[in-house]
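Omission of a single protein chain aside, the complex is shown with its protein chains in their original locations.
Going by the order they are written in, the chains are A and B; count residues from 1 in each one.
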Amino acid sequence: MNTETQTTEDSKMWTARLRNSWQRNLPIDKLLPDTQPAYVASWIYVFGVLTLVALVDIVISGLILSFAGPAWYHSSSLGLFVNSLHFWGVQLFFVFMVVHLWGKFWMAAWRGRRTATWITGMVAFLASIGTAFTGYLIQTNFDSQWIAFEAKDGFNAVGVGAFFTPTNIGQIMLIHVALLPLVLGILTVMHVLLVRKHGVVPPIDAQPEIEVV
Amino acid sequence: MKTQTAKQEFDAAPWTGRVRKYDIVKEATIAFVIVSMLIVLLSLAFSSPDDKQLTFRDWARTNPTNFYATTVQELAGTSESAGYGPPYNSASDGLNIGPLWLQKWAGVTHPVDIPNDLVITPLTLSVLSAKENWALATWKSATAVQQTTWATTYDTAIADANGNYAAASGGNYGPVPVLAKALTHIAAKGSLDALLLAGGNFYSTDNTKQILFFGDGAYLDDAATAANLQGNSWGMMNETGRYPGQAWLWLYSIWYQVPPFVNEESAPFGSNADAYIMILVLGLTSGLLFAPLIPGLRSIPRVIPLHRKIWKSYYSEENI
Partner (left out) sequence: MNVPAKYIHFNSWLQISVSNLIVIVIMLALFAAAILLPFPGARSKSNKVPGEKK
């Protein structure tokens, strides 16, 4: 337990360097603060957390659907209800995310070295679109047949269809249930940690106070 | 410049101004409860869409004439799939964006031999009558040129009869009529889906052959029209029934309705619409992704100051 200044050995140790960097950038009171800047006083600020909790609901309903398999909800009314939870969860997730995106744009929230926060958020948006798209493809109903039929043309047109096959439900199912949720989860964690690290961006017209000596 | 850097440093620095009390865990918990309740309410009120899957059995039973005609097209190599190009075959070069032939360059990585994979193999794997077996043997022992001649002649005759094979004029069609009839029978019985999916194997998850065959006929298309899923979008922004689709894809999906992209005859992108729209989508996505780095775009929040509303109370308290 080394809480003193870094020793020479520390600077060579990967573990010590990681620990010190973590303590510097994301101390526990930044991760779990109990104050926030006075300017965080608008309903627009709740849309980030609303997006997050919608994602939690999507994952929970998705896990139930995964366990029971993709055909369950066609013949079970409980299955159809869980599918509905998943469906409306996704609708709300995107509504909240888009409003959050708009808010962050009009706040120019990338200021003050927060470019990475913006970019991780946008990549998470794109990953969400991909996840949703693959989800639509594994419905095993008419909608998924139609979407597979139409979407293959777009991907084939730019050569992507050579290795990504919307009409191969096995490939798509693994991408939707394993690959993309993992990617999205990592991006979300990165995004939230960046917000915690840099704090909420100050108002556009807020100025540094000029010290009168 | 000095004030700009000072402002940037200020924005990056930890906040030292006024703060207020804030319970982050409580906020997240309340948000979770509210959103979960909302989702449950929406689910109870509206349920979710689940239009039953289409099958070859349904197609062959409700529209056998069209199924038969499509089968002939697959044998003739005149169907949309037969002329698709990569990644399924080299019948065409696919779409291009100016000098970029991405579809062609990516190659035929998912080969589908249209007449054999869609028609001949399913027939070979089925129990056929003596007459049907004879027809199959005749086809297989014929040259490729002979096969194409039989099938394309018949395809033309059917087209001339407005798609109704029963009204097609007589001619030298070889074994094609018997083969088409046999496949229609097999489809109507319900075996064709599994035959196309597994093709003699135990395991398969690849529905490509089924989708290609379906897409070549009218059954899938008519169902999409009936569900209002056409409209020159991929169907990606739409949902079956009155459910919301993917409204958040509007920035991408809208291009399919814009005149230069709308259909194959639209100038200038028409037949290459899919390729151009993908590139356009890439451009728009890059714009969104790198907005903080794009001069002009990143200044919009300053020029149109909606932030004055967002931070209204702070600005008024600080007299900014």
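The rule we apply is simple: a contact is a pair of C-beta atoms (placed from the backbone, for glycine too) under 8 Å apart; a residue touches a chain by one contact, two chains touch by 3 or more.
If you're wondering where the values come from, they're calculated on a predicted model, not measured in any experiment.
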Requested in this report: Among A:26, A:60 or A:95, choose the residue that contacts the chain missing from this document, as touch is defined above.
Outcome: A:95
Query raised in the report: On subunit B, what residues meet the omitted chain?
Result: 16-21, 46-47, 49, 51, 226-228, 231, 237-247, 250, 254, 257-259, 262, 306, 309-310, 313, 317
Requested in this report: Name, in rising order, the residues on subunit A that touch the hidden chain in the full complex.
Outcome: 35, 38, 41-44, 46-47, 91, 95, 98-99, 102-103, 106, 209, 211
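Assume only the chains that are shown with their structure count from here on.
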Query raised in the report: What is the distance in Å between the mean C-alpha positions of subunit A and subunit B?
Result: 25
Report summary line: As the complex stands, subunit B meets subunit A at residues 6-15, 17-25, 27-28, 31-32, 35-36, 38-40, 42-44, 46-54, 84, 86-87, 94-95, 102-103, 105-107, 109-110, 205-208, 210-212, 214-215, 220, 223-224, 227, 229, 234-236, 239-240, 243-244, 246-249, 272, 274-275, 277-279, 285, 288-293, 298, 300-302, 304-308, 310-315, 317-318, 320
**Report entry** subunit A residues touching subunit B - in the complex, by the definition given at the top
**Finding:** 32-42, 44, 46, 49-50, 52-54, 56-57, 73-74, 80-81, 83-89, 91-92, 94-95, 97-98, 103, 105-108, 110-115, 118-119, 122-123, 126, 129, 132-133, 136, 139-154, 156-163, 165, 167-171, 173, 198-208
